[in-house]
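Here the complex is missing a single protein chain, while all its other protein chains stay put.
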Amino acid sequence: MFERSWTDGLPVVPPTTERVRKMLEGTTRPADEIVVSVPPNLIECTVEKIAINAVMAGCRPEFLPVVIAALETICTEEFNMHGVLATTMSVGPIFVVNGPITLDIGMNSGINVLGHGNRANSTIGRAVQLVVHNVGGGGPGGVDRSTLGHMGKQGFCFSENEFSSPWPSLAESRGYNSAQNVITAFTGEGPRLVMDQKSRKPDSLIRTLAEHLISTVSSRVVVGMDAMLVLSPEHAARFHEAGWTKERFLEEITEMMMIDTDNIIEGSNGIEEGLPTSMKGIRLPKFRPDGLLLVQAGGTAGLFSAIIGGWLNGPPGSEPTSKEILL
Amino acid sequence: MTNEKVLLDPTSESTPSERSLSERPETMDGLTVGLLDISKGRGDIFLNRLEEKLSDSGIKILRFKKPTFTKPAPIDLRHEIASKCDAVIEALAD
Partner (left out) sequence: MIASTPFEDAAQKQADALGLDVARVFVPHPVQDRTDEEMHEMADLVFEKVLDTLIR
């Protein structure tokens, strides 16, 4: 299978007829239903093709609806998977799953949430990437031109620690209710740690987070790229215990990340990169409205959070995209 | 008993059909060439120079621009180019 270029470089589970048949039991959708048109070659893809790749990735049948929904998010004009593949930047699709299904299928929202070790987290993202490679024809060295890439491009999927938090989940913030199973795709790079082990007050911790977020992707890029902040339980508790709402958090951090463009004009501080000189003398926000996605996840011990920088947003780039997961 | 197993094909299993390019003219007389800027940085400077030199060669140039380099050209743009030009040069991908 490796020699046929069917894999992502790692061993895969051979997709025998029996295994694929069992995988298809994970969904009520017919095997011959065409679900998406997969970039970059825009090939129509059936539920069965997705099931074959899900077997190879090591998925269990109950993960299949999530894999299908994940593909439904990225094979859209708004997500722009072709652009995400073809860019030289180090980004790939990152999936956040919300809703009761995360418990039903045993996803991980806790310790090592952005790492390895959980079958659902690891294989759902991997299955999606295998479909893009095998069906869509997108793989490294071909249409995928990422200069550096990141390991999450093998598959990056996790669930949110939503059930014990007073704040609405990512899906709820995006208009869904807590009973719905939802997957959100975000184009992002590898996670970067934010360390703050001393701030006990939310007013202090939020400044640490703002200070780090302001340099996301580049300290000289404003508005044009989004980011995801993964707030760990211990950090989130600083805000919950002080009675902050998610809305207040986002309003205050947005205000803290207003940037004087004089400091990031090309040539300023001896740096050739930067905004054109025509943009001198104004203040701009680091992120566009709703450009910072906040997700709560991680182990209960550790005063660290993580930032995942994004790619170009809006019509020229990729939009975070959510879809309900149909069983 | 054989140990062979049948594996289902995870790929698209499709072979693209060969598409033919339009005939190339023998001379540049009366040729209209579209220059399609894919909207990556510095591409416009490159195309400006190409336009200058192609025009000096007697070729009529029409300029076009994709809204973004990250997506295929919109269908209306493609139709416009096809209807107005004999050939198109797309640049500059890097």
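Note that the chains take the letters A and B in the order they are written out, and that residue 1 is the start of every chain.
Basically, contacts are C-beta pairs under 8 Å (C-beta built on N, C-alpha and C of every residue); 3 or more make two chains touch, one makes a residue touch a chain.
This one's a predicted model, so the numbers in the text were calculated from it and none came from an experiment.
Engineer: Quick one: which of A:Pro15, A:Pro65, A:Pro93 or A:Gly137 touches the chain that's been left out?
Structural biologist: A:Gly137
Engineer: In the complete complex, the non-displayed chain touches which residues of subunit A?
Structural biologist: Residues of subunit A in contact with the hidden chain: 40-41, 86, 137, 141-143, 145, 272.
Engineer: In the complete complex, the non-displayed chain touches which residues of subunit B?
Structural biologist: Looking at subunit B, the ones touching the missing chain are residues 16-19, 21, 23-28, 31, 33, 40-43, 45-47, 49-50, 53-54, 57, 59, 87, 89-94.
To be clear about the criterion, only the chains that are shown with their structure count from here on.
Engineer: Given the complex with subunit A, which residues does subunit B contribute to the contact?
Structural biologist: 5-12, 14, 16, 39, 67-72
Engineer: Mind listing the subunit A positions that touch subunit B in their complex?
Structural biologist: For this pair, the touching residues of subunit A are 1, 6, 14-17, 20, 38, 41, 43, 45, 48-49, 52-53, 56, 77, 80, 82-83, 86-87, 130-131, 134-137, 312, 315-318.
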